[in-house]
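Before anything else, here's the structure in question.
Note that one protein chain of the assembly has been removed; the remaining protein chains are unaltered in position.
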Amino acid sequence: MIGAEFIINTISLGSLYALVSLGLVFVYGILKLVNFAYGEYVMVAGYALYVLTAFTPVPWYLTMTLAVGFAALISYVTELVAFRPVRTKSLTAMLVTSFAVSVFLQNAALLLVSPRARAVRLPSWFNRTITVFDATVPLRNILIIVTAAVLLVGLTLLMKYTVLGIAMRAAADKFTTTRLMGVPANLVISAAFIISGTLAGVVSIFWVGRSAAVDPVIGMAPLLIAFIATVIGGMHSLTGAVVGGFVYGLLFNTLSIMLPASVISYRDAIMFVIVIVFLLFRPEGIVRGSYTEERVG
Amino acid sequence: MLKVIDLHASYGAITALRGVSLEVRQGELVALLGVNGAGKSTALKSISGVLRPIQGSIRLLDEEIANKKPEVILRKGISLVPEGREIFTGLTVEENLRLGAYTSYERTRYQNDLEEVFTLFPILKERFRQAGGLLSGGEQQQLAIARALMSHPKLLMLDEPSLGLSPTLVDQIFELIHSLRERGITILLVEQNAERALEIVDRVYLLKTGSLEFSGTPEELKSKLDIATVYFGGASDAEREVSL
Partner (left out) sequence: MSTGMRKVSDVLKHRSTLVLLSVPILLGAVGVHFFASSLVVSLYTYFCVNLILVLALQMFMGNSGILNLTHVGWVGIGAYVSSILSVPPAVKSMGVPNMYPALVELSLPIVPAIFIGGVVAAAIAAIIAWPLMRLSNAVGVITLFATLIVMHVVMTQWDNVTNGPRTFFGVPFFTTLWIALAGALVTLAAAHYFRESSLGLRLRASRDDRFAAYAMGVNVVQTRYFTFVLSAFVAGIGGGLWAHYITSFSPKAFYIVEIFMLLTMLVIGGAGSVSGAVAGTAIVTVLREVLRQVENTLSLSDMFNRDVYGLTELSMAVLMVIILIWRPGGVVGGREVAWPLLRARRRASEVASADVASDE
């Protein structure tokens, strides 16, 4: 029996996952880089939330804004320091770099804070449950849906109606030709990293809000979700990322309900197997998209 | 206006240009001819900054531009219409043109430029809100040229604008190039269609496997050289004569 609760929770999970995978695809679309450090942008925003809530009297809305800004900043800095210098090298060099950046940020958290989880206290209304359509769900889940809707509309407007957005879409299609129009390569790439980091920051608020804690490896789960969702949805368009996020959320919730307790611990493995098998039949994902695989050089 | 001296360029181990020098003067229409693989596109890519030359100097109005980024070179005033048109297929005609005006945008000027583009290319007005990928080959070529003109270049470089077009469209394109030249735009033209190109250009450079084979006026070239060798690159008597 599919109730209102299942539907709302699935839409909310799908919204979160859509944001997660959108952040990854923004960079992939332009740089053709699968960014292993993406999960760490979620992690650093989590630590910003921890520091701000535990050690400062900053009000919640400012806390959240600063955390999102911090993730965007770290994302931008990693682009500047690590990705930009290796951009013209081989694709594998870029991938290995992103792996190294991920390890660097994780171990920086380990070194600077602690290997153990830290509690993050967000305002209590964040986790209060409310009743809509006969379904009792956490307010947080409704907020995710609203936030995702606002962000998706905002990003659509940005991509469609601003020059930067048009240039970013062009760069995802034909990077070199976009530069021939006078669009600076570094501008679109930096913009992609900043948007990516911003999305990771927003995701972090809800992710950390749910678990009420942050640890150095918290970025792993969102990274995997982003990977799998984008692969399902299609790596070559922003729409694909959003579709993939929702499909993944649905798959996850359905498996959680349907799998017997004895195999629930294999849930992630089962999902990946489903995805790998799916890819055999449709390597380009659900949405084909128009982005090419042209490397940025 | 443009002065290229002793340009060398390569793709990894493959050397594509070995010491090419050429010049384009203000208001001139100059053709760069040669068989497939001669290095014509490589020369244009090097000038526009897409490819970093190994050696040599490229000067625009006495300013050295070799090794600069493509976006910087565009701002200096060189606009390239790349081989194969390179339309942004997912963007509308409008968006393609808007990007063309990326460096020169200013609202009223942009509107005027659009009007001018529409008089030159009426079809683009009809297709204004369509995706670039939905245009026909000839329409795409017009869009590519229009897009390059939007930045008000000092020098326009066209890489095989007639490639893959039907004979009537080829005529149109050559007429267009001619009329652009009449408007005072300096043009460096790469063409396979040597016969047609020779009809409209002021001067010619002939490339062969990465080196200059000839430079001069179209008449000089015609008198020295059987035109077939320009097409097929076969070693004829006339060609041996040229290399003397």
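The chains carry the letters A and B, assigned in the order they are written, with residues numbered from 1 in each.
Note that in this section contacts are C-beta pairs under 8 Å (C-beta built on N, C-alpha and C of every residue); 3 or more make two chains touch, one makes a residue touch a chain.
For clarity, every value in this text was computed on a predicted model and none was experimentally measured.
S.K.: Among B:Leu51, B:Ile65 or B:Ala148, choose the residue that contacts the chain missing from this document, as touch is defined above.
M.R.: Considering all chains, including the one not shown, the answer is B:Leu51.
S.K.: For a quick check of understanding: of A:Thr88, A:Thr156 or A:Thr254, which residue touches the chain that isn't displayed?
M.R.: Final answer for the missing-chain contact: A:Thr88.
S.K.: Which positions on chain A touch the chain that was left off?
M.R.: 28, 32, 34, 82, 85-93, 95-97, 99-101, 103-104, 106-111, 114-115, 185-186, 216, 224, 227-228, 230-231, 235, 265-266, 268-269, 272-273, 275-276, 279-280, 283, 285, 293, 297
As a convention for this text, only the chains that are shown with their structure count from here on.
S.K.: With chain centres taken as the means of their Cα atoms, state the distance from chain A to chain B in Å.
M.R.: Here the centre of chain B sits 42 Å away from the centre of chain A.
S.K.: Show me the residue ranges of chain B that touch chain A in the complex, using the header's touch definition.
M.R.: Chain B reaches chain A through residues 48, 50, 69-71, 74-75, 79-80, 82, 86, 88-91, 95, 98-100, 102-103, 105, 133, 147, 151.
S.K.: Which chain A residues qualify as touching chain B in the complex?
M.R.: 163, 166-167, 169-170, 173-174, 176-185, 290
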